[in-house]
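Only one protein chain is missing; all other protein chains are in place.
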Amino acid sequence: MQDFEYAAPASIEEAITLLAEPGANARILAGGTDILVQLREGLRQTALVVDIKKIPELGAIAVAADGSLRLGAAVPCHRIWSDARLVAGYPAVTDSARIIGGWQIQGRASLGGNLCNSSPAADSIPALIVEKATCEIAGPRGRRQVPAVEFCTAPGKNVLERGEFVVALSFPPPEARAGSRYIRFIPRNEMDIAVAGSGVWLRLDAAGKTVEAARIALAAVAPTPVAATEAAEWLAGKPASEESWKKAGELARRVARPITDLRGPKEYRVHLVGVLVARALATAAERARGGDRDPMVPADGRPSGVR
Amino acid sequence: MAKKRHVTTTINGEAAEFLCEPRQSLLEVLRDTLGLTGSKEGCNNGNCGACTVLLDGVPVDSCLVLAVEVEGAQIITVEGLASEGHLHPLQQCFLEGAALQCGICTPGFLVTAKALLDHDPAPSERQIRFELAGNICRCTGYDKIVRAVQAAGRKLQEHQREQQRT
Partner (left out) sequence: MDRDFNHSQVIKDPADRYQVLGTRPVRHDGVDKVTGRAVYGNDVKLPGLLHGRILRSPHAHARIKSIDTRAAEKHPGVFAVITSADFPDLRTKTAHLGEGAVDLAHLAANCLAREKVLYRGHAVAAVAARSVHDAEAALAKIRVEYERLPAVTWVLDAMADDAPLLHYNVFTDEMGRKSAKPSNISQHLHFEHGDVDKAFAGCDIVVEREFRTASVHQGYIEPHVSTALWNQDGHLKIWTSTQGAFTARQQTAELLEIPVSQVTVVPCEIGGGFGGKIAVYLEPVVALLSRKTGRPVKIHMTRAEVFEGTGPTPGSFLRVKVGMKKRKMHAAEAWLAYDAGAFPGGMIGPGCMCVFSCYDIPHARVDGYDVCLNKPKTQAYRAPGATHAAFAMESVVDEIAERLGVDPIDLRLENAAKEGTRRVDGPVYPRIGLVETLEAAKKHDHWRSRLEGPNRGRGVASGFWFNIGLKSSATVHLNPDGKVSLLEGSTDIGGTRTSVAMQLAETLGIAAADVHPQVADTDGVGYTDVTGGSRVTFATGLAAHEAGKDLIRQLCERAALIWECAPDLVRFAAGVFTHAKEKKSLTFRELAAELHETGGTITARATVDPQGATNGFGTHIVDVEVDPETGKVTVLRYTAIQDAGKAVHPSYVEGQMQGGAVQGIGWALNEEYIFDGEGRMTNPTMLDYRMPTALDVPMIDTVIVEVPNPSHPFGVRGVGETPIVAPPAAIANAIHAATGVRLRELPMSPPRVWAALEAALRREE
């Protein structure tokens, strides 16, 4: 392992100062499940690791009076999927937190880390996109907000400038008659990186029979996680039926431009987009109608990581 | 080279302290500095679970935790499962149920399973498999491991009922 110093600031300001240290190429340490592997393999270099887990804001889960959520960027996955408010309000997010690696990884890995690692296959990012998360960034020039859908710019790259880091993810209040879901396809049933992933959100009308609005985002089929806007917009006003889900899946395929790599051939990944979007929409609709939001037992009977 | 740090922590209920370089993982320090070799290195990148320990009650891959991070934390390793000379019901059930062959993955499984049973002493087969998916075994095919966890859960529930009676 390369040699580095370690600092654990107690405040965001202190962290910003540390990140600015000249020549250190300092890197943030939250859960460590990506960065430590990369440092060990020499894929990234640093002389200073800045542990942000001692900053109170980074580890806080705060639900405001209006129902909106502010999720500290370093909150580990296991605290996310075991929080009943998050399961109820943002099930796509808790679905994704439940399947990033196994239990041991979820004991440490955070959504801020998953986001900032900016892998095109990141499981949490499609969920963040469809739940309309905003990334709160702090840096030497102050604070700024970036919608999750704009955060990643290329594989492993994002909008963060030198010395900046994500401190929290903010979500609007959950809507009535809305449901969301994240599923992915992996060859095993756990522990794999997504071959393709799909996050969806939708809202049904009062009768529960028509889609009022929808959002769809995809993982692992483009250089960044990507929104399938055409498919989502097409769903507005359509019946909440299997036929609609299938058609939306077909439309979503159009934004997929995957590569062939050791995780799967590209034609197969494009095909999977159609399958996953349709299945995710079916569960999201069930949830919108009051169906089970537990990531272990969703309405279609299958945990997020299975099938 | 970065200066060594002094870390104070609690391991298996006992106060512990050590010096470590910032780049050393918790796994490295447990094994090489503290002589607690029960946690094993299988892959060193979070894919096999052989290094699992409980960090403040949560199962983690100790190969992906820097030793400096555990200042003030409570750590449980396989060495801390037995108490006062008595094996933990999980250890007992693994032995009686022949749930190990080479045994290298066993410490990791025991620690994760302990966390699972602490949380829920009667998990379903599906739940056991889901929560143990981060622990890879190559020898047993998992069948006897799952059965041993179920048996240990039943034993723990029995103990609880007995204690409630007295």
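Per-chain numbering from 1; labels A and B assigned in written order.
Quick note on the criterion: contacts are C-beta pairs under 8 Å (C-beta built on N, C-alpha and C of every residue); 3 or more make two chains touch, one makes a residue touch a chain.
Since this is a predicted model, take the numbers as computed values, not measurements.
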Contact residue for the chain not shown (choose from B:Ile11, B:Leu26, B:Cys48 or B:Ala151): B:Cys48
Touching residue (missing chain; options B:Val7, B:Leu55 or B:Leu100): B:Leu100
Decide which residue listed in A:Ile52, A:Met191, A:Ile216 or A:Ala285 touches the omitted chain of the complex. A:Met191
Where subunit A meets the left-out chain, the residues are 1, 3, 102, 185, 187-193, 195, 261-265, 268, 271-272, 275, 305-307
Spell out the interface residues on subunit B facing the chain that's missing from view. 21, 23, 31, 35-45, 47-48, 50, 77-79, 81-82, 87, 91, 94-98, 100-107, 110, 125, 128-130, 132-146
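The rule we apply is simple: only the chains that are shown with their structure count from here on.
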For the complex, give me every residue of subunit A touching subunit B. 1-6, 8, 29, 31-33, 36-37, 39-41, 49, 51, 53, 76, 78, 101-105, 107-108, 189-191, 296, 303
Going by the contact rule at the top, pick out the subunit B residues touching subunit A in the complex. 1-2, 5, 21-25, 44-47, 49, 52, 55, 58-61, 64-66, 68-69, 112, 115, 127, 130-135
